[in-house]
Structure formats: C-alpha cells, structure tokens
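Shown here: the complex without one of its protein chains, the others still in place.
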Amino acid sequence: MANTINPYLPEIVTIKNVIEETPNIKSFQVVFNDPERMKTFTYEPGQVGQLSVFGVGESTFVINSPPTRMDYLQFSVMKAGEVTAALHDLYPGDQMGVRAPLGNAFPYEQMKGKKILFIGGGIGLAPLRTLILFMLDNRADYKDITIIYGSRTPPDLCYKEDLNEWEARKDVELILTVDAEYPGWKKKVGFVPTVLNEVAPSPEDTIAITCGPPIMIKFVLQNLAQLKFKDENIITTLEARMKCGIGICGRCNLGSKYICKDGPVFSLAQLKELPGAI
Amino acid sequence: MSEIAPKELRIVGFLCNWCSYGGADTAGVSRFRQPTDLRIIRVPCSGRVDPLFIVKALLNGADGVLVSGCHPRDCHYTDGNFYARRRLEMLKQLLPYLGIDEKRFHYTWISASEGQRWQKTVTDFTNQIHKLGPLHSTTEAHSGS
Amino acid sequence: MADTGFIPKEKWGAFIEGLSTKAQVYVPCLEGDTVLFRPFGKEKTLCFERPANSPPKSVIFPQSDTLFSFTFIKDPDNPQKTEVELKEHLDFPKTIVIGSRPCDAKGFTVYDRPYTETDTPDPYYKGRREKTTIVTMTCNSPSAGCFCTAVGGSPADKEGSDALITEVEKGYFIEALTEKGKEILQGPGVEDGKAYQGDATKKQEAVHSMVKNPFGPKGLGKVSPELFDNDEFWDNAVSKCVSCGACTYLCPTCYCFNITDEQTSDKGERIRTWDGCMYVHFTLEASGHNPRPTKFQRFKNRVGHKFSFYPEKYNGVIACCGCGRCIRYCPMSVDISEIVSNLQGA
Amino acid sequence: MGPEKMKEIITDVLKDVDVVIGYKQGFDKLHATPCFINKAEQIEEIIWSPVCVQNLASFLPSLKAKKVGVVVKGCDSRTIVQYMQEGLIDRSKVVVVGIPCTGVVSVKKVLDKVNHQPIEDVVFEADGAILVKTPAGETKLSLADVSPDKCSTCLYPTPVVYDHLAAEPIKSVKAPEDVYKDVEEFEGKSLEERKVYWEKEFDRCIRCYACRNACPMCVCQDSCIAESRDPHWISQKSNLSEKFMFHMIHSIHLAGRCVECGECERVCPMGIPVNALKKKLNHDMKALYNYEPGVNPEDKPPMYTFSVEEKKIEEHKL
Partner (left out) sequence: MRVGVFICHCGSNIAGTIDVAKVAAEMRKVPGVAFATNYMYTCSEPGQDEIKEAIKREKLNRIVVAACSPRMHELTFRRTIEKAGLNRYFLEMANIREHISWIGLDKEANTNKAIESVKMAVAKAMNNKPLYSQSFKVNKRVLVIGGGVAGMQAALDCADGGLEVILVEKSPSVGGMMARLDKTFPTIDCSICILGPKMVDVAQHDKIKLYAYSEVDDIKGYVGNYQIKIKKKATYVDWVKCTGCGACMEKCPAKNSYDHFNFGVAPTRAINIPFPQAIPKKAKIDPNYCRQFVKGKCGVCAKICPTGAINYEMQDEIITEDVGAIIVASGYGLVDMDKFPEYGAGRYPDVITGIQYERLLNASGPTEGHILRPSDKTEPKTVVFVSCAGSRDKSCGIPYCSNFCCMYIAKQAILTKDHIPDSQSYVFYMDIRSPGKGYDEFTRRAQEDYGAKYVRGRVSRIYPKGKKMVVVGADTLLGTQVEVEADLVVLATAVTAAPGAPQLAEKLHISYDTFGFYVEGHPKLRPVETNTAGVYLAGCAQGPKDIPASVGQGSAAASKVQALFSKDMLESDPAVAKVNENTCVGCLKCIMTCPFGAVKEKELRGGRIVANVIETVCAGCGVCTATCPCGAIQLSHFTDNQLLAEVNTICQK
C-alpha cells in the first residue's frame, strides 16, 4: 500500500484502453496519473483492487494483469450493479480511483517446481489470468501447466487473444469448453466439472487453482476430491461484497477471517476451517 | 451565476404531459409573460407525483412546489389525477403540521388549452412564494448523535 | 499520586464550562426522557444520573463521516476530459467527553484493536481518538439489563478512559489515568482529591457488587461449537427479532460501517456511515446473492463476532462491554446474555 | 382474569396451528417478550399482564406460509383488520386469541419513576396499583400514571376481530372526540414552533429503523427505500434533512394505514414521538374520508381508492 496514511483514499488513474471481452464484460487497462507511482507500484498475483467511480461508489476486482507486465493494470468488470454499470459507461481518457493492492496473493512461491492445473469458468478466469501470465513469464519455475476453461457460449469466453496465444503455445495445455452446442464451435461441449473429470489430471505433485461461479466451484471441488487432490493443494479465490478493503467494516468475514484482508485466496484446507465458507 | 439568480426563488413544478405541460406550451405559444422562477419537471400524469418528491424538494432547498394535472374526469389515464388529488391533499394538510407553510405547495388542474389560466397560476404562485420569502431549509442544522 | 482531584458539587458546572472553552466538550444531556451526548451548551440539561441511551461512540466514530470530498474539474475547451480532485478531511478538534460510563470507554478499546493497532490504521478514528479525552464516570447504580462484570468490566473500570470520576457525597472525585487525563485536573475549580479517595473506592466496590451476572456462578464459559452451528438453535432464539439495528447502533463496541458516494453536480463526498450486521442489505451483493440472507444468520454473526470471532483474533478479549443497551432498548426484548448463556450448552 | 383462561385457549388452538405467538417474561419483570409456542410444554411460560406491550400481530405477514395463532390486545387487533383490508394475510390461516385489555404500561414511564434502577420485581394489584421493587426500594405506581398515551384514549379495549376471547369483553369508556385532541392541540402552535419541535425531535434519530421494523404496517422492511440506491431517495448521511426525510417516508407511506398501536414510538430508543405524524394523518383521513384504519375489514385504505366527487376536498385558490 503506497498510501500508508489513508487507506480509504484512492489514487487517480486514467483509462488507457477498454476491451469488450463479452457482451457484459469489459476490461479496463489503467495507469496511475502519477508516472512515478506507476514505477513504484508493486503487487502479487491474486491481489485485488477497489475501483472507484466517484459519485457512484467502489467495487472490488482482481488485478488481472501480472506484475511482470507493468505497462498498465488491468481489471475486468462484469455488469451487475450500480458501480459496474457506471464502469461500463467509462471510455479511454476517463479517470477513476484505485485502491490497490488489497488482500493476499496466490502462494506462487510454494507452487514452484510443481504441475499446475487451472480450472476456470466465465469471468472466473480473471484472477487465474494474472497467475497464468505470471507463470508464463517465469515459465522455467513451473512444470506442466494445464488450463481448463469454459463458459456458457463461445461469445462469453473472456480474453480471447490470450486464449489464442495459450492454445498456440506448446508448453501450455488449454482445454476450452462451452455449456452447450453452438454453431461453429468445434471444441469441447459440457460443463467445466464434467470436462475436468474427462481430462482427469493426476493429483501427483499438482496444485489445482480454481475460480468461477459458485455452483461450478462446488462441483469442481467435489470432483477434485474424487481425483484425490489434497485439500491443501486446492486453491481458490473468493468473491464477496467488500467495502473497506482493510478488514474492519464487517461485511466479508467468514468467522474471524476477512476475505478482503486474509483472503481472497484460500486453500480448501483453510476454507474448511471457516464457518459458512463452503 | 448571474446576478439575477438571488432574486429568484426556487420553485419546482410537476406538470402532467397531457394537460398542464400542454397548457404551459399553449401559454408559451401565446407569448403570455410569466415570472422566471419556476422549473418544470414533465411527468406523464399527476398520479405519477409521489408526495415524497414534494417533501424532498422542500427539505432540500426548494421554496415552493407546484403540481398541475388534468382536470378531474379529464385524465388521459382515466383515474390518475383522482389518486393524485387524494395524495396531494394529504400532503397539503400534513405540511403545516411539520411547520412548513402549506402555501409553499399548491396543486391545481390546468388543461392543454388553458394557457391563460397557466399564466395566472404561475404568476400568482410565484408572487405567493416571494411573499413568503425563502424557506430556510433544515439542512445541516446540526448533525447529532 | 497527585493524579487525583476533587470538584465540589457547586463547582461542577463551572468545571465543565471551563473545559468547554478549551475543547469541544460532549456531555450527556436530557432531551425529553432521553439522555444522549451533545456538545456542551449552557442551555442544555445535563444528566449524569444514569447511562445515556446511546453511548458516546459517535464522538469518535460519527454516524456519518466524510472520508474525502471529490470535485470534478472540467476544461471547457476540452469538455471530453474530466479531472478528479480528492480532498481528505483529517483535521479534528480537541475534544473531551465527560460522563461516559466504564462500559462506554471499554467500547473504544474494542475499536482500538482493528482501527488503530494494524498495519493500515484508520486515520479518521485514530485522529479523533488521539484528540479526545475520555472522562468516565463511575456508575451510581446498575441499569436494567446491564452485566459488565460478567464480561470483564466493572462499574468503575478504568480501561479505555483517560480519567475516572466517581461521585461522592460532596462532589466528584477525579482520577487521572493518562497524560490526557491529567490535563483535566488543570480544569477550573479542581481541588486536591486525596481526602476523597476512600469514599470513592467504597462507592466503586458497592456498585460493583450490585451488578447481576447473567451467566451464573461459573461465569462466561466457552461457546459450544455444536450449538453455535445449530441452525434450529438460532432460529428459535431470534424468531422474535425484528431485524432492526437498534442493538448495533446503541452498542459501544459495534463498529461495522458502510461507505457510499453522494454527488451533487460537480462535487460530492465519499461518506462512511454506521451500518450493522443485523440489516439484510449489509452483505447483499450486486448480483442479488446474499451470504447471510436470514435474520438468524445475521444474529449468529453478531453474537459470533462479539463472543467468538473477535476473541479468537484478539487474545480472548470479548467484544461486549455488558452495557445492556441492546437488551434494554430491544423492541422485542431479545436478551443477548440469555442467548450466550444458552450457547454454553449444558 | 389471569392468564389461565388464555392458556386453556392456547392449548386448544395449538392442536390446530403450527405456532402460537404469545408473551412470556423477558429479562426482568417489567419486560415481556414474544414467545413462539409450538410445543405444549411451552404453554406454562405464557404470561398476560400490563407489561405485555408488543404488538404480536406484526409477525403475521412474515409467517404467511404457516397457520398461526396469535394473542392480541384490542389495539393490536386493528392490525389484523388492516392486514385483511390490504390482503396481507390469509385470515383463514390465522387464529386470533383476543384479550380485552384495561391498559398496558409504558416501560419508559415506569423506569423514569424508579430512576432507571434495575427491576427486581413488579406486582400488579387488583386495584390497578403497581408495586415496583428496585435495589433502592419499593415504589407504588398507578397504571393510569404509567400507561402509554394510546391507552388514555383507547376506543377498542376489546379486540375488533377475534376467534377466541380470553375474558369478558370490555366497553370503551373513552370519548372518540378525545382521540385526536393531541393533534388538534399541536395544531394550535405556530408554524415556527412546530418546525422547531420536529427538528429537535428528529435530530435525535439514529436511523436504527426500530420504528420501521416494529411497525406492523411497514410492509417493505428489507426493501425500504431509506436504504436503497435505486431509487435513491435519501443518502446515508446522518444530517437533519435526511432524518427528517426518513420520517416523512415512514409517515406518508402509512397515511391512512396506521392502526395506532404505537409500536414505532414505544421502540424508539431515542424517545422520538414517531407516532404523532401518523396520528395527524389519521385525523385527516377521518375528516376527509370518514376512514378509520383497522376497524372494518371491508374498507379500502383511502390512498388506494378515490371518489370522482370528493365531497371534503375543496379546490385550493392562490
């Protein structure tokens, strides 16, 4: 946190680029107005930020560009409520506020030397994207990387450019799926948990990282358990309504843990200790 | 803003689209001179006017509020102004209980052809508000507890 | 120690008035039959006889606080571009609270841990807390529903206060507890207090013994995890709760808040306002999903926070000061002490 | 008339319903608290005395799916009639156990009389006297002195609707013209006095929403516009205009619907006379449309209907 004096005060950023990922998801690439800050800003994959539309409010999003690529910070926003709708009305050149980084990060140090399995659904690819790009930028540190990603329909797949790139790479296995048959779609059809079972990755020396809609996560966790993944090797990142982002305001707690401060990244082993988490 | 601004008071008008807004248009077409204080909000029907809009305006800085709809029985939506009449009358009686002069709020019925009546209503109501002066709103008196 | 003083009854008013020339002084005032903390003024009716209906937490943690204001600045020659200028509001006046109760003061210590003793201290709370002197008053008697002694407090507890005043027969005995508290002893009309120390101690002990303990002779024990996770237990316990927030807003230790933006034309504010985990909106997400949709889940979180989660995080400290307000003022007379008792199982 | 007859009735009713809502003793003898009875052994906990202040009918809409028995006083029974007018309950799924009532206590008034000491015991004597025991000693009070204002003008001591009656009906001895005397008295004050009065009262509001959530006719509850951004009628600021606005929302939404149970005012922790505005509105509804909420199930609340010719509304001249 650069602003150690006031954790509530956002820093002003300018939107450099807006990408329409899907009909209701837009990605915003932003840079700090203060060029010095852009150089000193540090964070780790998995950490989140609060985006401000002044006059409307704040909402939390993961920083989905990796710290290895610091031309801009990228956030992806699915239109759902007041703040996200206002964000969708912004254009390149517009300003907004950012409070970042907040929360914890993926335990990427502990993942070094292991096989990595990413399982994502819909906008849930956003946090995984940070880590995937980070690992690809440090490719030697990790063994096999497998990505299973699905969405409702092909147009709902996020980060299509990345997907094309990953698909082309030899050191990444990308498995794409959509929920139902779709004209022109030649890849897998079926829900992500089902595809996970089809792929049936070995739990040996593997860390699974998953994020997606709650119902998908529920079945992915079940299926990973069936595949004999250990709880501590299953990592997920939680979404919750956050306000303060510093573990006080009382919204995002699971028992004594605050998702905004102690999370959002938890292992399944940790989550099982928390009341009401699963 | 301009120097004349302080001379004006804040008057909010809610006008139904079919009758009174048309009446105000008719007054305009006929070049009937009117005071400039009033700001008009177009609503489909006087029945759309939640009395809380009036309260909100009066609590937040308006000095007067005028609501005008179609004459009873002549509502474009049959019954809208009948509901409006009950709601607005309720408010009219409640305001003085709160210490707000009921003369700051007026509701009436003006048809699309009654440009002259509109002119008279705006003129008389504006004069009435000027006679009462600005409403010292309750905002920021002190924030307690 | 020379850290005590005494104010004769007849000089009490002048003492407070004197302090009010140097700082913003908040005192319990009687309005109708309600006692609440208000800025001191000569026209106010002061009331120290009983605890105020609402604790003085709003002095340090206002119900609504401006985190910062923002202004949109436009260059008319380039209307496409809008700059935003932010301005924090971190100037806080010197403030003295006189007449809080020991339970109220303990409330601030519950705030202190998450708000000041972290790597990201809350500058608004911290700033006001540092600028505020808490002058607490020993309770004359317990009130309906209070139970401070059962949660580690006492009617003469010193924790969280800068000075403690105990009313004795002829006046007010003051004990300074901190440097800020010592400044109070410089107030007008303060005499040497030594002679009254004994009277004060006697009174403090007497009141202490009058406080009831709802948890029985064994005192507050451990929460039974089985019961705590038993939905039926909670459902039965809170079926009469109407989901209002009187309990949380009157609670000296409840510190949840909301942050919202308010804008008028080219400027606005980001405000932080009281919120409470008893409200359904508190955790409602934009998608419509709500992790705590039922009132029993919300109540469970409230009790859990005070008697389980907070202690877990902060060395067993209970986030309840036993002031009894949530019981006393509950529309349906829901009794948190009863629920906590029942939670301890057989 | 002890609670024995009531217990008998409830024992009977319980065979037929999912739950009966009654009163039991709260954290002290001055406080009753609602109890939800679904087992016969809970019946012994039931009490009935002037400390039974809550309006238990308020719980009915939230229990719409169940068959519910409910204990009501005369004043509370109007809630049920109003629910019927507005279609908020299915009357066939509610069993009303009525209690003819000679008045309840105002806890605030009693506590004031005993200097807010902890209550050790409360005894209601046959002659209407109340003995309140505190650590400071015993105080003898008369019910009339510590009753809430609503009791002093109560026209419906016997419930207006019931399936069982726990005692002989009581006839009101109060004059109907006195019900709104306080409203008319207040109208005697100057505009400025009234404004100052309300500003002072509402300034104490902490927006805890106890008044709203305890109100039987506040149907919105979790969807209240006081907390929403869409529509965004008021901000969360705690300044006077927002507090004032909240109370205006509360009052105007209750125009011609308030059954005057007084719960809003009773539960206000800051002692704000929240019911007064609704009484004023009721007073006007009576004058304009001869309508009294919660009395006749066949009536229609005046804000949801109209007459083509409004006999009592005169056109306002400028």
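As written, the chain order gives the labels A, B, C and D, with residue 1 at the start of each chain.
We adopt the following convention: a contact is a pair of C-beta atoms (placed from the backbone, for glycine too) under 8 Å apart; a residue touches a chain by one contact, two chains touch by 3 or more.
No experiment lies behind these values; they were computed from the predicted model shown.
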Thinking of the complex as a whole, which visible chains are touched by the chain that is not shown? A, B, C, D
Of B:Cys19, B:Leu66, B:Leu98 or B:Ile129, which sits in contact with the chain we cannot see? B:Cys19
Residue among A:Glu20, A:Asp71 or A:Asp89 touching the omitted chain: A:Asp89
Out of C:Thr21, C:Thr264 or C:Asn315, which residue would touch the omitted chain in the full complex? C:Thr264
Residue positions on chain D contacting the omitted chain are 65, 86-88, 219-225, 228, 230-233, 253, 300, 303-305
Contacts of chain C with the missing chain: which residues? 72, 74, 76, 79-80, 82, 264-266, 288
Contact residues on chain A toward the hidden chain run 89, 91
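Operating definition for what follows: only the chains that are shown with their structure count from here on.
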Using the average of all C-alpha atoms in each chain as its centre, how far is it in Å between chain C and chain D? 30
How many angstrom between the C-alpha centroids of chain D and chain B? 35
Quick one: which residues in chain C touch 2 or more of the other chains? 36, 54, 62-64, 258, 260, 262
If I count partner chains per residue in chain B, which residues reach a count of at least 2? 143-145
Mind pulling up the chain C residues that touch chain A in the complex? 67-68, 70, 72, 80-84, 86, 88, 90, 114-115, 118, 120, 122-124, 228-229, 255-263, 268, 270, 272, 275, 277, 282-287, 289, 291, 297, 301, 304-305, 308-310, 312-313
Help me check something: in the complex, which residues belonging to chain C touch chain D? 31-34, 36, 49-50, 53-54, 62-64, 141-146, 210, 212, 236, 239-240, 242-246, 248-250, 258, 260, 262, 271, 273-274, 279-281, 325, 327, 329, 331-335, 337-338
State the interface residues of chain A toward chain C in the complex, per the touch definition above. 1, 4-10, 12, 52-59, 80-84, 93-95, 97, 214, 240-241, 243-244, 246-251, 253, 255-256, 275-276
